[in-house]
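I have placed the structure first, in the form of structure tokens, so that the comments after it can refer back to it.
A single protein chain has been omitted from the complex, and every remaining protein chain is retained in its original position.
Chains here go by letter, A and B, matching the order in which they are written, and residues are numbered from 1 within each.
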Amino acid sequence: MSLTLDDVKRIAHLARIEVGESEAQAYLAQLSSIFGLVEEMQAVDTSGIEPMAHAQDVVLRLREDVVSEPNRREACQAVAPQVEAGLYLVPKVIE
Amino acid sequence: MLNASLKELSALLAGKKISSFELTQTFLKRINELNPALNAFITVDAEKSLAQARAADERIAAGQADLLTGIPFAQKDIFCAQDWLSTCGSKMLANFSAPYDAHVIEQFNRAGAVNLGKTNMDEFAMGSSNETSFFGKVKNPWDVSRVPGGSSGGSAAAVAARLCPAATGTDTGGSIRQPAALVGITGLKPTYGTVSRYGMIAFASSLDQAGPMARSAEDCALMMNVMAGFDSRDSTSLEREKEDYTRDLNQPLKGLRIGLPKEYFAEGLAADVAKAVEAALSEYRKLGAETVDISLPNTRLSIPVYYVLAPAEASSNLARYDGVRYGYRAPEYGDLTDMYQKSRAQGFGPEVKRRIMIGTYVLSAGYYDAYYIQAQKLRRLIAQDFETAFKQCDVIMGPTAPTTAFKLGEKSDDPVSMYLSDIYTIAVNLAGLPGMSVPCGFGDNGLPVGLQIVGNYFAEAKMLNVAHQYQLATDWHQRMPLLHGEG
Partner (left out) sequence: MQWEVVIGLETHAQLNTVTKIFSGAATAYGAEPNTQACAVDLALPGVLPVFNRAAAEKAVRFGLAVGARINRKSVFERKNYFYPDLPKGYQTTQLELPIVAEGGTLRIQVPSTGSGQAYEKDIRITRAHMEEDAGKSLHEDFHGMTGIDLNRAGTPLVEIVTEPDMRSSTEAVAYAKMLHSLVRWIGICDGNMQEGSFRCDANVSVRIKGTDTLGTRCEIKNLNSFKFLEKAIEYEVRRQIELIEDGGRVVQETRLYDPDRDETRSMRSKEEANDYRYFPDPDLLPLVVSDAYIEEIRSALPELPQAKRERFINEYSLPPYDAGVLTSARELADYFEATLRSLLSKGVGILTTPEYPSAEIFAAKITANWVINDLSSALNNASLEIVDSPISSAQLAGLLKRIQDSTISGKIAKEVFAAMWNGEGEADAVIEAKGLKQVSDSGAIEKIIDEIIAANPGQLAEYRSGKDKLFGFFVGQAMKASKGKANPAQLNEILKQKLAG
């Protein structure tokens, strides 16, 4: 499998990272060599093996449905780039 | 004082031979002198540290001290600490201060320890050389032209240079063990789920684990007593009885079976590292241990598996840095998408962006099964390798890293060669096992070599025992780099 410049741009857009043309070229070279490394995996026959998502074979713990988080808007918004009337402001969202 | 163990410091404090205030001042002064050359700390705040030291002194005076009360520790800047900046080595979080403490920070606070400052690290813990930090490279105290390893390079350098008695680190693919090896200190990555990840800024959730970085196994054991424990705020935190990690330190090693994976002593291992590790194994034989040849056949695959799984999780974990609620927002932008793209392009460094791109790609439509699912299946094979191996031995040993510390800049333009340097550490994270690095000598350039000890799940106390007995018989862990600027 070989990566194309279009792939790089598509991924960058999905990840919301702006890349210029020359940057995209650089990514293409680096990512291609990394995927060369990753290709080694494809040679192994893994049929019948259960994918392993967690290191421990444990199940989800359940929390009681009781309010434990007080209002801390002021502390949380102290680090926000732009707020007004308790709202986070972003460039206009068009639906 | 600089070379005192945690136990010795604890005794000095308890005996009022020194106050926490004086101790903290001593280390702050040393940081002041030596940090400019090493760049081990991102944030030092003498006022805050000394206030904690005063409180510790009061607690000691009131007779309510715990073992670590009053001892200053450096905290990796990946742990959120209220009223401190928590940058994770990134421009994205350069001005971020969390309104909560990480579980690890809470535990140290509860013990009455002093936060001596936040240590430098690879950006979002992505790196093996500590060259990706927005706050600049960290230098190896043994040779400032060389890397200290990463991603917990700041903590490693700080402990090695005696800028702090001990520090915390986190390890996703070797980020405690590899820098510990490269600067000649002792580091432990516990079994996944032992230390809560709450408030520890996520890189790869299924692999990240915090642990101690100190000068000796005994110090690591004392820190584990503080750091480990169930926390309901982390769904992957394991509900286990609290244990005393020092309990087995003095057990003799007679009859210990040490597994030596042939894959860890194969091509790619530098001769000087091999020699130091072999010498350590001889020492263990003298201590009554026996060595067994074992095989971890999928070792080689652990690198591609890791570089699929960790970036996949990271690409999603780092999606929250969008310039909306906190963190960096680009000063100029057009519409919403442009705001996202510019903030993330400017806020993240090249290595982080590279990994986000890899992760985004391997999860994208049409590639998920071939990459992500295949990697998860191989992850199981890798874990099964260890399961088989531990039927033949009690611990596994080998080198922590294939070479001693490399030159700054040597690998920074070649991500693949950088990734390959994690070959011996990564599989341990994939399996979720505990792993340690212990100083075991020096290579050709006078640079430290680390011996890796891998144990079965929850075998930390055993591993600490194995390391401690070795440290009673050797003095590699007491060697100290000579730094310019020292009197």
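The rule is short, and it goes like this: a residue touches a chain if its C-beta (ideal position, glycine included) is under 8 Å from a C-beta of that chain, and two chains touch if they have at least 3 such contacts.
Keep in mind the model is a prediction, meaning the values are calculated, not measured.
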Option from B:42, B:68 or B:102 whose C-beta touches the chain left out: B:102
Residue of B:106, B:218, B:313 or B:422 touching the missing chain in the full complex: B:313
Per the touch definition above, residue among B:80, B:213 or B:447 touching the missing chain: B:80
Chain not shown: contacting residue from B:95, B:145 or B:232: B:232
Missing-chain contacts mapped onto chain A: 10, 14, 16, 53-54, 58-69, 71-73, 76-77, 82, 84-95
Absent chain, residues of chain B that touch it: 79-80, 86, 88, 93, 96, 98-100, 102, 197-202, 204-206, 232-236, 312-313, 315-316, 318-320, 322, 324-326, 336-337, 340, 360, 363-365, 368, 372
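By our rule, only the chains that are shown with their structure count from here on.
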Partner chain A, residues of chain B touching it in the complex: 95-97, 99, 191-193, 206-207, 232, 235-236, 238-239, 300-301, 303-305, 307-308, 315, 319, 322-327, 329, 333-342, 344-345, 348, 353-354, 356-358, 360-362, 364, 370-371, 373-381, 383, 415-416, 419, 430-432, 457
Chain A to chain B touching residues, read off their complex: 3, 7-8, 11-19, 27, 30-31, 33-42, 44, 46, 49-56, 58, 60-61, 63, 72, 75-76, 78-82, 88, 90-93
